[in-house]
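The structure's right below; bear with me while I get my questions together.
The other protein chains are all here in position, but one chain of the complex has been omitted.
Chain lettering (A, B, C, D, E, F and G) follows the sequence in which the chains are written, and residue indices restart at 1 in each chain.
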Amino acid sequence: MLVHAPILAIAVPLLGAFSLLGVSYINRTLRNVWACLIAAFTSAMAVAVAIRAFTEGVVVYTLGAASPTESVTAGGFPIRIVLAVDGLGAFMGLIAALAGVVAFIYCFQYLREEEGKSLGLSLLLLLWAGILGMVYTGDLFNFFVFLEITSIAACALIGYRVWESRPAEAAFKTMAMYTLGGLLVLIAVGILYGEYDALNIAYLSKAITGSLLDRLALGLLLGGLLMKAGAVPAHMWAPDAYGEAPAMATIVLVANTQAAIYAILRVVFTLFGGALASPGIGWLIASLGIATVLVAVLMAVVQRHLGRLIAYGAVSQLGYMLLAVGVGLVARGGFGEVALTGGIFHMINDAASVGLLFLVVGAVRRAAGSVDLPSLGGLGHTLRWEAGFFLLGALALAGIPPLNGFASKFLIYESTFRASPILAALALLASILLLAVVVRAFQGAFLGPRAREASPAPRGMLVAMGILALVIIVFGLFPGFFIERIVSPAVQAVLTGREAYLAAVLGG
Amino acid sequence: MSALFYLLLAIGTAFNGLGAFALMRFPDVYTRIHGATKCTTFGSIFSILAVVAYGFYKGGGEGGTLALHALLALFFLLITNPTGSHALARAAHRAGVKPVGAVVDRLEEKK
Amino acid sequence: MRKWGAWAASAVFIYIVYLILTLWTGKLGLWSPGELIAGAVIAVLGAIPLAEVVWKRGDARLLQPHRWILFIFYLIGPFFLSMARANFDVAYRVITGKIKPGIVRFQPHLKTDFARTLLANSITLTPGTLTVDVDDDTGEFYVHWIYVRNPDPRPEEVCGPFPAWARRIAE
Amino acid sequence: MIAELGFLVAAAVLVGYVFVSMGRLAAGPTTPDRAVALDTINTLVVATMVLLGAALGQVVLVDVAIVYALLSFIATLYIARHLEGGPL
Amino acid sequence: MSVIVRTVSRVVAPVALAFGAYVIMHGHLTPGGGFQGGAVVASVVALLVVAFGCERWRKWTHVLLPLEDVGAMAFVILAFLGVGATFFRNVLAGSGGLFGAPVPQLGPNPGALNTAGTLPLMNWAVGFKVIAGLGAVVLLLALFGREDG
Amino acid sequence: MGNMPFVVSMILVAIGFLTLITRRNLIKLAIGISIIEMGVNLFLVSLGYVKGGIAPIYTYAPPEARAMVFPTPQALTLTAIVIGLATTALMLAFAVVIYRHRGTLDAGKIRELRG
Amino acid sequence: MKRWLFLASLLILAGYFIAGGVWLRPFGEPARSEMDRYFIEHAQTEVAANNVVTAIVFDYRGYDTLGEATVLFAAVVGVALLLRRARG
Partner (left out) sequence: MTALHVLTLILVVVGAALAFWFRDLLAAVIALAGSSLLLSLEFYLLQAPDVAIAEAGIGAALTVAIYILAIRKTHYKEEE
């Protein structure tokens, strides 16, 4: 059973998504139970894969071969699709599992039956499976396919609230950007295939020589993935999508964006790690990251829509991660390692804090019927828990010391300062500005006189928010423990794990 | 035997070309449909018949399959082409395209 | 009962098409047993959704074999000849540009769908004429005539013997 | 075999005719004109495909032509249906 | 559409269905397979919609969506068959049973239907899925917004 | 001839990008994405072509054939085509829903979300 | 102004793409072919399928096909969600 854990973590949610509609025709309670079972099983499998990857090294699973480890044929080249999970992939799997479980707990009471709950659950499972497939795969074309699964499932979820106009518009915009990004990735895959007649990441990584075409492919891959992640020149879709998607989808969308960052890491450090991972690309990514941070924070100042405000906050956090990746690439080892530690640790912190904020926004939308800041106010009188969670998430987002955001952001600032003090100063400034923005949002929405009636969120939604709050607090209190246990293997997999990855997939 | 193929092919390409040029020469939609449908269908019949003859000449399962499948394609062309043209002509008339220089238009009178 | 008949007819039709497609697949016989079984299954299943479309009341007369022989004879003989004539006619019109178009109406007195379809498609493929519309109730044909000789023609003037053939084959 | 070269040449000529039809598709003053051009291109391409199936010596290629002959009809019907107007 | 189009559709629809089924059935021998044949058969749905109007087929949406689920699930379950060795292992190839025969001769050959293991079954699963899915898309788009004009 | 198919596929991609940038109708944007997908599909398939090769199918293959074209790009292209269709269908559904709410398809007029 | 900037960037992008097309190896002469030769040689013995493409689609790269089916499923579910809800 555990041998098959990587594929079961992907195939079981797919099977669940396919069967969910059929089960929902029979009985709704049965469907809920079935969905819970699938979700629990999937996250258990993700955790199992993570444990194996952290303890035994790279987990390899060959699809369709006589045995899972038989990844290469007699000639020494892989022909079948290989799942290869190293520390980084396992870490991303954990983030996806966290996001998925929280989203599931949340959505059972958030979605309404008459709005198409079965379809929404099904799409959520598909999105989840897509993210897991993206981070576990060791095959470039397969990566593209799962990228498209996440694109389509995410866009369908963003357009979930069809009785309004703006979700559909946001979804259309997102769809266009995602599809373009996916097509750029596909062109890059085609170029690499045409040059080396292979699709396996490890085999390609060994074969890549750094020719002109390889540079072209690297540029296309980075362009497509940055489009998918929502970095600055292509960030227009992200606030709309985050702001208009239903809350439980948003947290998985955040995980999806981080999967794009994961892919950038994979491409830069593993696929092109041998030939083309030059500091120039690192500076490019870092400058894009700082631009994303600044633009997003400046845009967040003027927002009057709570969801979009938080969405811009989420985009700025993405910028921090890109900054860390860039700095890590500028100096491989030394302070680069610190930067990567901060960046990768920031991924899970970001998923927790931004996710918590979005869940609160969803609860507010459900309770008050609107998320326009001028029309809100005084919600703290009735929504006590939500107010507390919002404050917690906001402080974590801004990086206030006892919370988890501080630990990772501090690492990023420190390393960035050593690379370029100006960048570090800009990042710090943006962080302070962000703090002001979220505190103003908190004050506008939850404090002050009571503007309208609101009913508190049901218990299931509170439990989901509570899990994330717990993650924020625990990670903030014991950052060293988690960095050592789960972040450090991922960082090592990025920085020095390329040889181990190639050896595990290609044998010898 | 080759002479037969060449003859059929020559007739087929000639009429297909006639259809394409009729498409360019005629003044309005209906006359273009006339030219295009009649000539391309007739030309395609001959072109495909050349292939059918070739298939039967080759013989065996391979040639037989070639001939049969080509005949099937021909059959589809024969029943779908005029129908599609009819649908287009009817649609054009309903969309308000008048026949150029028509001496009589009974369908217009009917409405 | 009629429902079952429609289903059976559709199934047989699908089966025949499938068998034509897979001719010469067997080693000794024309079809291998696998193909026969697979075709049967496909025909039985595929006929379920299509039965109500394929079969209409009064189609049974199309199953008489002499109509098929007539149809093939018609295809090879008069139809093919007038098609050839049609093409030279188009060539003549393309070169000289001599046209006097118009849409005329005539009443061929055909009742069944298949007869009307056969006539319409024949008209479209033969000299100087193109079916534009068919009146569902009265069965009147509206034909675009590339060189109108008579604004109110009899059927024979427009399309020669085709209505008689259509009646013989499909009515 | 010599006949195969003949098929190839005929196919090339037919593709040349597609150019002429494409001119009508580009120029056609009304949308029905363009639809007629598309219909003509469909027929020409089906004929080309059958010819090429014989010329390239692979029987299985002819299936593509059958699919095309079937499905171009549906596209034409949709275009005609849209031009007619009225509810579907 | 006119009576002519409807009559021709009555002839073309079963032929296209048979041809699509042929393409799916012979996916491992001739060009085609589940997707291509499924697309051909889904075009039959499109043909019926355009020729006979979509109101008549409204009840099919309730059939097509579950059918798609069934096709997708069948595909995953066929993939799960190989989980004794690995996921997607072609366990039926060379087993001698259904579709388990070897190729009659290596190199060019006329092809035998009874080969290729799970491939024909997977073709059918994907074919069902594509038929149902694309047919449902066309029907849903055609039916959208019909109540109020 | 040279590598004309590659150049042509890239020209198709460029035409699609041009459509995306200069046109504002939502359905036209979907058409632009379709054009890009066509270009990418052509690129993939032409990558696998081998001079003088026959189609990678053994059924009734000519026995004197020397080589077969590469099958992998064709398999990849099949996947890409179906993904393209799914994308197109979903985008058009979004366009229809947007039109339902806004009464227009002009992206310039419905950019209330710009920001 | 913005439009011209867009067009200029597009021209650069198009030049980039087309240059990529030109730089690529000559059409029809792949440089390396281990994987595809393996597929062509082993499809008949390992999978017992005559059509190598289908053998790849459903056996060697069956997992991709699962993903593709999932994409289609997601699209159909999305369309059903959008169009069904907006109607009611």
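Throughout what follows, contacts are C-beta pairs under 8 Å (C-beta built on N, C-alpha and C of every residue); 3 or more make two chains touch, one makes a residue touch a chain.
Please read all numbers here as calculations on a predicted model, not as lab measurements.
Trainee: In the intact complex, which of the presented chains make contact with the chain not displayed?
Mentor: Looking at the entire complex, the absent chain's contacts are D, E, F, G.
Trainee: For subunit F, which residues reach the chain that was dropped from this view?
Mentor: Given the touch definition above, subunit F has residues 1, 4-5, 8, 11-12, 15-16, 18-19, 23-25, 27-28, 30-32, 34-35, 38-39, 41-42, 45-46, 48-49, 53-57, 69, 74, 77-78, 81-82, 85, 88-89, 92-93, 95-96, 99-100, 104-106 touching the missing chain.
Trainee: Identify the residues of subunit G touching the omitted chain, counting contacts across the whole complex.
Mentor: For subunit G, the residues touching the absent chain are 51, 53-54.
Trainee: When the complex is taken as a whole, what residues of subunit D touch the one chain not shown?
Mentor: Here the touching residues of subunit D are 8, 11-12, 15-16, 18-19, 22, 25-26, 31, 34-35, 37-38, 41-42, 45, 48-49, 52, 56, 58, 60-61, 63-64, 67-68, 71-72, 74-75, 78-79, 81-83, 88.
By definition in this document, only the chains that are shown with their structure count from here on.
Trainee: Among the other chains, which touch subunit B and subunit C together?
Mentor: In this structure, the chains that contact subunit C and also subunit B are E.
Trainee: Could you give the fewest steps needed to travel from subunit B to subunit F through chains in contact?
Mentor: Steps on the shortest route: 1.
Trainee: Please name the chain that ends up farthest from subunit E once chain centres are defined by their CA atoms averaged.
Mentor: Most remote chain from subunit E, centroid-wise, comes out as A.
Trainee: Could you see whether E-G or B-E has the larger number of C-beta contact pairs?
Mentor: Answer by contact count: E-G.
Trainee: Measuring from the mean C-alpha position of subunit C to the mean C-alpha position of subunit E, what distance in angstrom results?
Mentor: Averaging C-alpha atoms per chain gives centres 29 Å apart.
Trainee: Take the average of all CA coordinates in subunit A, do the same for subunit G, and state the distance between these two points in whole angstrom.
Mentor: Averaging C-alpha atoms per chain gives centres 24 Å apart.
Trainee: Compute the distance, rounded to whole Å, between the mean C-alpha positions of subunit C and subunit D.
Mentor: 22
Trainee: Could you list which residues of subunit G touch at least two other chains?
Mentor: 17, 20, 24-25, 30, 33, 35-36, 39, 44, 50-51, 53, 55, 57, 59, 61-68, 70-76, 78-80, 82-84, 86
Trainee: For subunit B, give me the residues that contact two or more of the other chains.
Mentor: 19, 21, 33, 37, 41, 61-62, 65, 69, 72, 76, 79-80, 83, 85-87, 90
Trainee: Judged by the touch rule stated earlier, which pairs of chains are there in contact?
Mentor: Between chains, contact exists in these pairs: A-E, A-F, A-G, B-C, B-D, B-E, B-F, C-E, D-E, D-F, E-F, E-G, F-G.
Trainee: For subunit E, which residues are in contact with subunit D within the complex?
Mentor: 1, 5, 12, 15-16, 19, 23, 30-32, 36, 40, 43, 46-47, 49-51, 53-54, 142, 146, 149
Trainee: For a test of understanding, state which residues of subunit F touch subunit E in their complex under the given definition.
Mentor: These residues of subunit F touch subunit E: 55, 57-63, 78, 81-82, 85, 89, 92-93, 96, 100.
Trainee: Contact residues on subunit B for subunit C in the complex?
Mentor: For subunit B paired with subunit C, touching residues are 15, 18-19, 21-22, 25-28, 30-31, 33-35, 37-39, 41-42, 61, 64-65, 68-69, 72, 79, 82-83, 85-86, 89-90, 93, 99-108, 110.
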